[in-house]
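Here the complex is missing a single protein chain, while all its other protein chains stay put.
What follows is subunit A.
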Amino acid sequence: MAAPCVFWGTAVSYRLFLGGRVSLALRQGVWKAAAAELQILRLRHTTGVTAKKNVAALKRETYTVDFIKKQIEEFNIGKRHLANMMGEDPETFTQEDIDRAIAYLFPSGLFEKQARPIMKHPEQIFPKQRAIQWGEDGRPFHFLFYTGKQSYYSLMHEAYGKLLDVEKRQNQLQAKGLFSEKTKTKDLIGSRWLIKEELEEMLVEKLSDQDYAQFIRLLERLLTVECSAEEEEFVQRFRRSVTVQSRKQLIEPLQYDGQGMAFSTSEGKRKSAKAEAIVYEHGSGRIKVNGIDYLLYFPVTQDREQLMFPFHFLDRLGKHDVTCTVSGGGRSSQAGAIRLAMAKALCSFVTEEEVEWMRQAGLLTADPRVRERKKPGQEGARRKFTWKKR
């Protein structure tokens, strides 16, 4: 927006200059000439502007600190306006409320979620950029500027410095004789190291794979050695928590029927077969499928093995009675659907550890394999037409 203003400014000043020099009589002609000049100027300047813009577009767009500050102020003011519009308290208006309000006020039918209108804090929209690293005389502020990756190397220095401190402390303790070999088991299970992209984002610098691997090795070395609270805090900055997969499994609640017998129901799917199984707590291992005994419904051994799998895995072969309904699919997929339904229903009779074992054995995951579609230009999903040389 700055460049057009500039060219208008020069054009106006040029026009005034022209007008000032020539007398009144020739003013009309002057104005026409000025208008013509203006047009030429405009043309010249537009071409200049477009040429300049192309060169700038090749480099990264640099946002100044003032620009971002202004954007943040505008965002805050806009947030308050939005809160007033929606009739809510502007003090307690969170980002989720903003998203909901924008989705309500600007409904968009676009499929691409990132193309829909958003209103987020400027820090999330504009990529992080580094302030200018050198002073007026051209000398850089940081002593590692000429390495190219100043923040990465300074971080490595810091980590290594901490390691040396810890070792020095240990040597001192050993010299005094107070050294006790304690191995603390830290909670490393629920967390993972930062991935390379996250580290790059944190340091606002490009890293190579070897740099990243080196850094992680250094941190792991720090962890093995006994370190104090501040060093642990330093390491924890580079760990992210991970949701434990096993706790996501929904365990069906137990229900009780008329006679006081506990049972649980659940559903299973495989290809196009859908099954619902009711597993009773006490029984003699009878399975009824659609009212028919399983031996008659599944004459093939392979299908009966599939039904047997969950019970065999938990050593509860003859202990539960099952009634199930199944529809759709073929012989094998119906067996798979019933197996999944039974396994899910069994979860409620079994300890959490055994549920975790079942999940690892693959009993509780639905088989995602579906028939692959036929593609045009090929005879089947994968088979191509016969290749003829001519």
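Please note the rule applied: contacts are C-beta pairs under 8 Å (C-beta built on N, C-alpha and C of every residue); 3 or more make two chains touch, one makes a residue touch a chain; residues count from 1.
Definition applied: contacts and distances are computed from a predicted model.
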item	value
Protein that the absent chain corresponds to, by UniProt name, given "Creatine kinase U-type, mitochondrial", "NEDD8-activating enzyme E1 regulatory subunit", "Ribonuclease P protein subunit p25" or "28s ribosomal protein"	"28s ribosomal protein"
Option touching the unshown chain, where A:Asp165, A:Glu200, A:Glu354 or A:Asp367 are the choices	A:Asp367
Residue of A:Asn76, A:Gln95 or A:Gln302 in touch with the missing chain, whole complex considered	A:Gln302
Residues of subunit A in contact with the chain not shown	300-302, 305-306, 308-309, 312-313, 336, 339, 361-362, 367
